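Missing here: one protein chain of the complex. Every other protein chain is in place.
Let's turn to subunit A:
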Amino acid sequence: MKRMIPTAAGTAAVVLALTACSSGSGGDEPAAAAEGPVTLTLAGWSLSTTPEFQTLADAYHEENPDVTVELAEYDATEYDTQMIADLAAGSAPDIYVQKNLKNFWTYQDGGQLMDVSDVTEGLDPATGGVDFYEVDGSSYAVPYRQDSWVLYYNKDLFEQAGVAEPDGSWTWDDYATAAEDLTSGLEEAGSDALGTYQHSWQSVVQGFALAQTEGADLTSGDFGYLEPFYDQAVALQDAGAQADFGTVTTNQLTYQAQFGTQQAAMMPMGSWYVATLLAQQESGEADEFEWGMAPIPQADASTTGTDATPVTFGDPTGLGINPALDEEKVAAAKDFLAFAAGEGGAQALAEIGITPALLSDSVVETYFGLDGVPTDELSQFAFATHDTRPENPVDADTAALQNILGDTHSEIMSESSSVADAIEGAESRAAAEVG
């Protein structure tokens, strides 16, 4: 739910695909042991608006005419529930997507993922998120897509408010100051836009706290690391520099509209939003304005600046193989995984505005060659350079702990309890209910 690919991203991708369509032609190895025509099935969701699956299938088929990849459609929000049911019933597709890391443990521990360590070994070492799928030294999925969180900002609104644009050196304190300055500056300029927009997802606060705090461990059951991040989030909404949680939830505000129609000058959001914003600007759903991406603010100054590597978070999206697959198809399926996670797949995905797990120079070049993507240096740096930590570290208790922290999030942001009390409550619940 937290990282659901916005359906509009799909629309965006279709538009982009039409304007920038040349098929993927990476330097991948030729098809391995597949003899004669082979048909593989691949799971995907909301196919009409999420073209990444068809793109990968087509690009692979073009390089390997003997192998046809057919898609099986699932519901986007109920994907894991439906997939778990299909796997249990023995009717799941040959290759299926790990939508996020929250349920990876369930699949892996349940024996529903084939060991694909040999595929992982052949991958470019620069591929992001590979280790997240490792259990006891073996890999059970490969990442083909790795979104990570950046700070989107509206250059026009910054200018209007007379506030200096981000330069890559921001900590969260700088961000909070800028948000408040922007809000007052914009108010003086006669605009009712706010300084920033933080969506109601728990990951907007917790993802950064987990990634950027030294020694933070979700599964330890010690959630003290969340406190400074929540203090700041609550202070921002109390200062009026950000729509408060109640308004966001009761009015069903969407982050696309908040940033796209210039209701907020900044917004921390995943890189998938680039494609959405471009498509919405094209269709008129979003205003036309100058925007850019900056590295996400950091907890302390040691990881700021364009000569350092900013720490952010994001779960990779991976592909795994159903162990019930026919033996003669295994080689072809593994080859498809290698293609999707390799240069060929990355190029094909970058062409439709999706952030591949492999960000080689040529892939980044393809991505920034798309019409409408901001090409300034900071945006390129923010997109390509980051240390992305998982939102959901793989563990048996991750799902249960995230549910507890989801309650904590709404409790704190609705200001029903103090930050310290809510965190203490979460810790005692974690101790009593999990593990």
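Going forward, a contact is a pair of C-beta atoms (placed from the backbone, for glycine too) under 8 Å apart; a residue touches a chain by one contact, two chains touch by 3 or more; residues count from 1.
By our rule, contacts and distances are computed from a predicted model.
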So one subunit is absent here. Using its UniProt record, which name fits best from "Molybdenum transport system permease", "NADH-quinone oxidoreductase subunit J", "Sarcosine oxidase subunit gamma" or "Carbohydrate ABC transporter membrane protein 1 (CUT1 family)"? "Carbohydrate ABC transporter membrane protein 1 (CUT1 family)"
Touching residue (missing chain; options A:Ile84, A:Val135, A:Ala257 or A:Ala308): A:Ile84
Chain not shown, touching residues in subunit A: 81, 84-85, 87-88, 103, 106, 109-112, 244-247, 249-252, 399-400, 403, 407-408, 410-411, 413-417, 422, 425, 428-429, 432-433
